[in-house]
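For this depiction, one protein chain was excluded, whereas all remaining protein chains were kept in their positions.
Right after this comes chain A.
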């Protein structure tokens, strides 16, 4: 098949995907979105003849627009714009999960520092303040006291981009120093790992240690529900363990899987490419 990879930075994840696609004889067009201009009706020349486009844009804004243009041109794209739209914003992500009956941490969104303080006090301390857009654990705050809350809210209101004036406040989940990352394809888990850290943030980007994790039936069912809730696709589903079962705190749409690939026996890029091959009509799969 002829496959386009939208990117602006080639990470280890993209290299793994590119190697797997090329090894199988697929024709790969790397499309650096920084070099494209998107017309309202006519696709850029780089899109010509593509059977499928895979969005691997590092920047959320680029991912959102590029997937929308792909769909307007009638070029199949994974993940879909709908999925990107829901997953790229923590408030939309939480709404989708809660709406689908997926257990997710208690969350409140507020637009002013006064109402954000009310939300924080309603949770008590510690609680968590996150940017609605952002990643790799950046700008996440665990708030231990009212004075810390006042300082952080003032900083965000004064220094932040307007998106930082949407205050996303969440209960602090007292997890066992680890959380679970599952890479799933339309809700079917490829593999899972636990990320251990003494720090409350357990992102692989923050240096958490990783180990393979065997999902039980409950976790598998939640991964499927969470994936369906955001529109499906190639997703990273993040779960935490609580005393009353799992809670899904986030679904990621341009999932990084290099850490998972190193932690598990499954060949993650191979599984992803197997799945991509099912996304185009059988006659064009090489």
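By definition in this document, a residue touches a chain if its C-beta (ideal position, glycine included) is under 8 Å from a C-beta of that chain, and two chains touch if they have at least 3 such contacts; residues count from 1.
We take it that contacts and distances are computed from a predicted model.
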item: Name of the absent chain as recorded in UniProt (options "Alpha-aminoadipate carrier protein LysW", "Probable glycine dehydrogenase (decarboxylating) subunit 1", "Aspartyl/glutamyl-tRNA(Asn/Gln) amidotransferase subunit C" or "NADH-quinone oxidoreductase subunit D"); value: "Alpha-aminoadipate carrier protein LysW"
item: Identified contact with the non-displayed chain, of A:29, A:60 or A:266; value: A:60
item: Contacting the left-out chain in the complete assembly, out of A:15, A:155 or A:188; value: A:15
item: From A:20, A:51, A:85 or A:256, residue that would touch the chain that is not displayed; value: A:256
item: Touch list for chain A against the chain that is not drawn; value: 7-11, 14-15, 18-19, 30, 32, 58-61, 131, 133-136, 138, 161, 205, 236, 252-256
